[in-house]
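Of the protein chains in this complex, one is absent; all others appear in place.
Chains here go by letter, A and B, matching the order in which they are written, and residues are numbered from 1 within each.
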Amino acid sequence: MKEYILNLLEKNKRIDNRKLDEFRKIEIQKDFIQRAEGSARVKFGSTDVIVGVKLEISEPFPDTPDSGILRTDAEFTPIASEDFFPGPPNENAIELARIVDRGIRESETIDLEKLCLEKGEKVWGVCIDIRIINHDGNLIDASALAALIALTTTKIPKIKDDEIIREEYSGKLPLKHKPITISIGKIGGKFIIDPCLQEENLLDSILTVSVREDGKICAMQKRKNSLKVEEINKIIDLAVNKSKELRKLI
Amino acid sequence: MTEKEKIREIVLPGEIIGNTKTEKSGHGTFIRDQNIISKFLGIPKKNKDYISVIPLSGVYTPKRHDKIIGIVISVEKSGWIVNTNSPWKGFLSLSEGVRDFIDIRKVSLKRFFDVGDIIYTEIVDVRNGDIQLSMKSPSSRKLEDGVLVKITPSKVPRVIGKEGSMINSIKEKTKTIIRVGQNGVIWLTGQDIEKAIDAIKMIDEKSHIFGLTDKINIFLSDLNDENR
Partner (left out) sequence: MMKTDEKLIINGKRLDGRKPMDIREIEMKVGVIPNANGSAYVRFGKTTAFAAVYGPRELIPKHLQEPDKAILRCYYNMAPFSVSDRKRPGPDRRAVEISKVTKLAIEPALFLEEFPETTIDVYIDIIQADGSTRVTGINAASLALADAGIPMRDLIVALSGGKIDDTLIIDLCGKEDNYSEADIPIAFLPNTKEITLLQMDGRITPQEVKDTIRNILKAGEQVYKKQKEALKNRYK
């Protein structure tokens, strides 16, 4: 199978009849979970991810007493793959959550300063939970897109007598920026985007890049083996270019 | 494929599909109070008095004399452990795997079959979780290069077709060599592998509709036109 995939790539073809720089069919469903303050379900081909955003009243960090808090978690639920099992998140789930978190945090997606309820005492905590429904590769890009879209749908609940009134809202979650995260894989001398699982397993290397709407890069992560400087340069240009395609979907 | 595809009758687990007064309970069915009941989501089939159900999904259950395609997953002292695409591993013993006498103190078994090797092999015995394999039958052999695809094991007969009609037609029109394992693993090599895989996947997905053979033939002849 490996040789078959590599032979196809040699001819600039892929096992699912895509071009090297072509995404799979992307499907987006907003407000999928009414009980969450924000949510989205995103499919890249048969990769299927649900992100829910919950808002909680939290204590601020001592060094940022008037800023809201962001936390991102991911669960590789065993429904999604024969290789996922019940138990605490493994290193892949934690890496995924941290990469998505970094893209959102470093791009300053959320205007955290507007989420202060009582300086030094109470702020909004924004909890992003990523749930994998079916794993067919490129979980990071799908999760990052789902997280961003979920944030755009997120509403802030009303508060009465220090208690959250769920499903009644005072406004939308204030957002400043919109980062797009793209992973570009290197395989047999070719660069591909949105690798499916069979391709992902054969990658020589992969670099994940988060790009803001103003063109600034806000997070990167090399995830396998090594890359040469000129390869990194090429990947960055390709990621910036391809991010425009995904940005249209938000 | 614009007109609505006609679907074969589908039965469900627990559904009564016959009566023991007039029929006999076949594969994929069980009896309760004289009723013959389906065990599966599947297609019912009547053969003489026997009423049976062909499941539309499910894993491969190894049967004696089945020819399967397996992948060697480890090399042991006295033989090879083989992935059979079923819930159970197969064992190919040294004596069933190699014709000549081998002195295992001198020769590594990896010389014959190594991890990752693909073999076309026969199941010679099944006892509970124990599956014994053999390479002694003439068609058994190691499959070099090529591509593997997996289909629903219960649909293997559809891919083969009546007396091999379906598979032969695919081979001929795509200029490929194809081996079909009863365990739902198919090995291909040759010219238009991609088109052959598409045809096989189409059979796997559409096995429950009427006129499948015609549909595949049209698909394959379109292909020939394209190549012209």
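Note that in this section a contact is a pair of C-beta atoms (placed from the backbone, for glycine too) under 8 Å apart; a residue touches a chain by one contact, two chains touch by 3 or more.
For clarity, every value in this text was computed on a predicted model and none was experimentally measured.
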{"item": "Touch criterion as defined above, residue of A:E82, A:D162 or A:D214 at the omitted chain", "value": "A:E82"}
{"item": "Omitted-chain contact residue, chosen from B:K24, B:K45, B:K89 or B:K215", "value": "B:K89"}
{"item": "Residues from chain A at the interface with the omitted partner, ascending", "value": "33-36, 39, 46, 48, 50, 52-54, 56, 73, 75, 77-82, 86, 88-89, 127, 129, 131, 133-136, 164, 166"}
{"item": "Residues from chain B at the interface with the omitted partner, ascending", "value": "7, 10, 12-14, 16, 28, 30, 32, 37, 39-42, 55-59, 61, 87-89, 128-129, 154, 208"}
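Throughout what follows, only the chains that are shown with their structure count from here on.
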{"item": "Distance between the centres, which are taken as Cα means, of chain B and chain A, whole angstrom", "value": "39"}
{"item": "For the chain A and chain B complex, residues of the former touching the latter", "value": "1, 3-4"}
{"item": "Footprint of chain A on chain B - complex, ascending", "value": "145, 147-148, 193"}
